[in-house]
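All protein chains but one are shown in place.
== subunit A ==
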Amino acid sequence: MDRRNFLLAAGVTGAAAASGAGFWRWLEFPTEIRSPGRQLGHLLRDRQANPPPRAHYRTDVLILGSGAAGLTAAWRLAKSGHSRFIVVGGPEPRGNLASGIAGEARYPTGAHYLPLPSRESTHIREMLEDLGIILDGAQAERPYYDERHVVHAPESRLLIDGVWHDGVLPASALPAAGSAEHQRFFSHVDELALARGSDGKRAFAMPIAASSADAQWRALDALSFAAWLEREGYRSAALRWYLDYTCRDDYGRGADQVSAYAGLHYFASRAGDARNAERGAVLTWPAGLGALADRLAQAAGLIRADRSDARPAPRLLDGTAVSLRQIRAGVEALCVTQGAGGLESYVVTARRAICAMPLHAAGRVVEAMQDFGFDPGEHLPAQAPWLVSNFVLSRFPAELPGATLAWDNIVLGSSSLGYVVSTHQDLRVGPPPRTVFTAYHALAEMSPGAAREWMTRASPAELLELASADLRTAYGWKLAACCERAEIALRGHGMAVPAPGYLSNRGLQALREADGRILFAHGDLSGYSVFEEAAWWGDRCARRISSA
């Protein structure tokens, strides 16, 4: 090669390399890794010395935690006329109802939807009516909803071999034998939705406390959902993938680690009807369940829309309880918060306390937890870790062929859980200035402990790779071209897993019945994590307190 050709080749290669590097740099977007509650939460575990208390609050009822259970308890207390209560927000305010904001666009960093409540979920229906989401007939068979909050069409689509199909299990895209098996499965669960035990209660109801205790149905808790499917002859690969997906989506673990009762409960309990929506529809908001948290906090008086409102108000305090003990007059909690100059602490004394925190935290906060019949070593359910990842996009990336962008977008065969579109519920025709795609991934491929350990040592690039798996399948490099930033929330203790045997967990049963100075409210009491269950226990604690 002579000098001229060499220079030419070098120039071209250099230009190509520079533009290639520029292209990849252009494709990079800032990624923020958040571990909500980890720092304050791990204070508990590591038992550091706390600074001396700087303030002392006295109140009637103390609610520790501001997730679904805590906010529901606050809403119920306020509704029954109480205003003398304090909510301590906890290490992550709003827990699994947390949300974020990018410009005008809000997005969930936790849970994102609520199925239409069934007849048994009277507490949810009453709440939704109070919050203006049910317009009419809250306790009727078919309530009338404000349609803006019901998921708009198109609800979901599935990516199969590079083509999007309508729905989550499109019959058109599956082999005939598979679709016959699907029909058999869905008519099977439709029957189960109607089944009742000898006590007259539905076999699979939401909340689980309203379900039949009939041993015939409870026996399903003895085996895994995967074992039950095998036993019943459900072997179509697409169906099995889908059912595994639903387990990971709702319980954070695959079908082989989830109780058959829980696996079936997902389908058979969802019998919510509406006059103006299809059966099985869901309620959702741009901020996910963060919208419910806003409305509950407002209804409970924890957020005042009108500053001139002079009525006595409950208080919402920042920080997290590190200890809760019974004293003669009631309860006393020591709480810490991150002040401007480091950790600060304060004390709250109250007549009664609602411990609305996950049980792995309660086990460390509540003094003498064993006295309540709950031994954390024996009774604590396994907790599934999650990644909730938000991608803030300045415009919509170009789509693969097939069905148009839906609210929920799932990739067939993926070990992730797809992504939802935060602006889907907007009433607008032109494109929004920004949209946010929220991708979910339950780390079901590892044991919960190993997954938590991996999460703490994984590099941001590794986390991003896992978090964006489905989005990269759907959009490739075009995602990055539209992405302003990403935010990955690591939820190490995302939710309790309803493993086989979870229905007969005696520790949980004991905590449900606690009715002394300390009461317990959390989705964990049901053995799995959904809004309806958490709200059920929060509601019940508040009712017990206000009727006492």
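Note that contacts are C-beta pairs under 8 Å (C-beta built on N, C-alpha and C of every residue); 3 or more make two chains touch, one makes a residue touch a chain; residues count from 1.
Rule of thumb we're sticking to: contacts and distances are computed from a predicted model.
Going by its UniProt record, the hidden chain of the complex is named "Polyamine aminopropyltransferase" among "ABC transporter permease", "Anti-sigma factor antagonist", "Polyamine aminopropyltransferase" or "Acetyl-CoA acetyltransferase". Across the entire complex, the residue among A:193, A:208 or A:277 in touch with the chain not shown is A:277. Contact with the chain that does not appear here is found for just one residue of A:215, A:340 or A:427, A:427.
Subunit A residues in contact with the hidden partner, per the touch definition given at the top, are 1, 5, 8-9, 11-13, 15-16, 19, 146-148, 150-155, 276-278, 281, 404, 426-430.
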